[in-house]
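Apart from one protein chain that is not included, each protein chain of the complex appears where it belongs.
Per-chain numbering from 1; labels A and B assigned in written order.
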Amino acid sequence: MTDPIVLLQIFWTGAATSSILVLLTVAFSLTQKVTGLWNFAQAGFMGIAFYAMFYVLNDLQMPLLVALAAGAVCAASASVLTEVFGLDVLRARKSGSLMFFIFTLILAQFIIYVLTLLFGTEPQTLYKSIMSPVRIIGGIAISNWDLQAVTTAVVMVTLLFLFLKATKEGQFLVAVSDNAKLAELYGISAKRTYRVTAAIAGLFICAAMYLSGTRGGVTPNSPFELVLAATIATLLGGMGRVFAGALAAVVLALIQSFSVLVISSRWQNLLLYGFLFVTITLFPRGITLARLKFKAAASPPVSVGKPADVTQAS
Amino acid sequence: MEYILTIVVLIAIFVILSSSYNLVIGYGGLATVAHPIFYALGAYTSALLGIHFGLPAAICVLAGALVAVVASILLALSALRVAGDYLLIASLGFQLGLLQVIKNFEFTGGPGGISAIPNTITGPWRTPAYLLICGGIAALTVWLIARIVHGPYGRAITAMRDEELAFSALGRNAMTIKVVVFAIGCGIAGIAGGLYAFYFQYVSPDQFEVLHSAAMLTMVVLGGMGTTMGPVVGAVVLIAIPQAITFLNLPPAVMAPMQGIIFTTLVMLFLFLRPAGLVGPLSRDRMAGRTALEKSSGGVAE
Partner (left out) sequence: MTVVLRVHKLRKAFGGIVVADDVNIEIAKGEILGLIGPNGAGKTSLFNLVSGVLKPDTGHIYLNGVRIDGLPLYRRARSGIARTWQNMMLFTTMTVMENLLIAPRSYPGESIFKVTLARDRVRRAEREARLRATQILDRVGLAHAADAMVTDLPFGHQKLIGLSRALMNDGELLLLDEPMAGVEGAAYETMQRVVRQEADAGRAVCVVEHNVSFIKDLCTRAVFMSNGRILQAGTVDELLASKALTDLYFGV
C-alpha cells in the first residue's frame, strides 16, 4: 500500500501544477463560449506573453512588475488585434469553421516560428534559478511556487466569476454567448464583447505563462502542448461551460499525477488523449455530472444547428 | 538535380494528399483535420509490412490504404452522429490521439520513427522511376476525383452539401454518402503515405502532425477549394516556394524557422487576399467551393 502522505503529496503537487492548465482552459473555454471559436492562436499568445516577460526580466533587467505588465499588455493586445484584424474580417465574410481553424492554427505557428528565430529553441526560464523555498506542513512539502500558483488561479477564476455575474460587461458576455443575434437586438455589440473576451483571455494566458516560466523551461513549441491540453479540458468540461472546464483541468492534472503510481511516465501524455477519445465518442457534450453541479455557474452550451430549429416555423 | 527531382516527387505526393483532402472538405463539405493521420496510417502500415513480411511494395501500399479506409469509417460513424461542427473536434482528437499512440509504441519506432524501409527500386534510375510512379498516381487521383464529382454521384454530393435536409427528404441517405466520400478521400491519403514510406525509406511522427493538416488545407484553399485543379496548383506553389530559399545557404537554425515563416505568411496572405483561390474565373465549381467554406454551422432556418 502506498503511504497516505505520499498520496497527499501527489495530490497537492498535482493540484498546484494544475493551476497553469486551469488558467489556460478558462481562457480557451471562455473564448469558445463567447465567440464559438476554437482559438488555437492562443498558443501564439502564450509564446508572446512568455517571451515578453523573459525579455524584460533578462535582457532589460527590469523588475518583475514591469515584466508582468509587459507580458499582460503584449498577450492581451495580440489577442485583441487578432480579433480585430483577423477573426472579424473572416466573420464579416461569413467564413466556415474550417477557415477559422486554419487561420488560428497558422497564426499560432507563424508567431512560434518568429519566436524561434528570435529566441532559439533552447528551453528558457524566467529566472536563472527556479528553486522555490519549501516548507513542510503536516508532512507535505509545499513550495512558495505552489502557493503562488494556487492563489493566482483561485483569485483569477473568482474574479472572472464575479465579473460574469455582477458586472454589466460580464452580463453582456453571457448574453452574446447565449445568442449573439438576440443580444445585438438589445443593443449589445457582439464585436465589442468579443474584444473584451479576447483581452480577458490574454490576461489569463499571461498569468499562466508566468507560472509556467517560473516552474520549468519553456520553448517556443511548448504552447502547442498547452493549448491542446486546454482543448481537451474544454471538451471534457463541455463546450460553453467555462467553470466546468476549469474543474476538468484540475481533474486531468490530478489523474496525470496519480497515474505515476500505476503506469510508466512515458504513457502519461497518452492518458490525456485517451480521455479525449472517450469524451469525443461517449460524451460529445461533456460529462453530465459536471453539468448538474455547474448549472448555476455556467449557462448551457449553445447548440449547433440541431434539427429542433425546424420547429420554430409555422 | 537529384534534389530537384526529390522535391518533384514530394510535390506529386502532396498533390495526391491535397486532391483527396479537397474531395472530403471541398466537395463533401466535411470539416475534418485528421487527414495527416490517414496519411500516417498508410505510411506506417506499408513500412511495417515491408520490413517484417517482405511483401511487394504495391501490396503494402494497398494494405496501407485499406487500414486508412477502415479507420476513417470508424471515425466517420462515431463523429457524424452528432450534428454541427462536431467532426472538426472529433477529427482533431482522433489525429492527436492516434499520433500519440504511434509516438509511444515500440513497434512503430516511438518518436524516432521507422528507418530502413526496404528499397524496392535500386540504381541511378530510382528517383526518376519514383517520379513516374508518384506522378502517375497523382494524375490518376486527380482524374478519378474529377470523374466522381462531375457525374451523377458528384451531383448527389453537391446536393447533400447544399441542403442536407432537403436531400434526405428526397429519399437519400446522406450518412452513407458522407461516409463513402470520407473513406475514399482518406484511403487515397493512405496510398500517398505508402508512396512516401517507400520512396524516403523513413517515416517519423513529426511528418504527420496536425499542423500538416493546416498545410494541406492551405494547398486546397490557395488553389481553390472545390475545384479539380486547385489543389494541384496549391501543392506545387506551397512546396516549391519555401524550398526555393534552401539555395540561399542560410545556417540551419535560421533556415527552418524562415521556411516556416514564409509558409505561414503565404497562407495568411491568401486567406485574406484571395479566399476563393487561384484557379479559374468565378466558375460554378468555385462557387461550390465557396459555399462549402462560407457556410456557417447554422442548421435549418425557419
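Following the convention adopted for this analysis, a residue touches a chain if its C-beta (ideal position, glycine included) is under 8 Å from a C-beta of that chain, and two chains touch if they have at least 3 such contacts.
What you see is a predicted model, and the numbers here were worked out from it, not measured in a lab.
A.B. asks: Looking at the full complex, which residue from B:156, B:245 or B:278 touches the chain that isn't shown here?
C.D. replies: Going through B:156, B:245 or B:278 one by one, B:156 is the residue touching the chain not shown.
A.B. asks: For chain B, which residues reach the chain that was dropped from this view?
C.D. replies: Counting over the whole complex, chain B touches the hidden chain at residues 148, 151-153, 155-156, 158-159, 162-163, 165-174, 177, 180, 184, 284, 287-288, 291, 300-302.
Methods note: only the chains that are shown with their structure count from here on.
A.B. asks: Any idea how many Å lie between the Cα centroids of chain A and chain B?
C.D. replies: 30
A.B. asks: Sort out for me which residues of chain B touch chain A in the complex.
C.D. replies: 25, 31, 33, 78-79, 82-86, 88-90, 92-94, 96-97, 100-101, 104, 165, 210-211, 214, 217-218, 221, 253-254, 256-258, 260-261, 264-265, 267-268, 271-272, 275, 292-302
A.B. asks: For a test of understanding, state which residues of chain A touch chain B in their complex under the given definition.
C.D. replies: Against chain B, chain A makes touches at 38, 89, 93-99, 101-103, 105-107, 109-110, 113-114, 116-117, 120, 228, 231-232, 235, 266-267, 269-270, 273-274, 276-277, 279-281, 284, 303-307, 309-310, 312-313.
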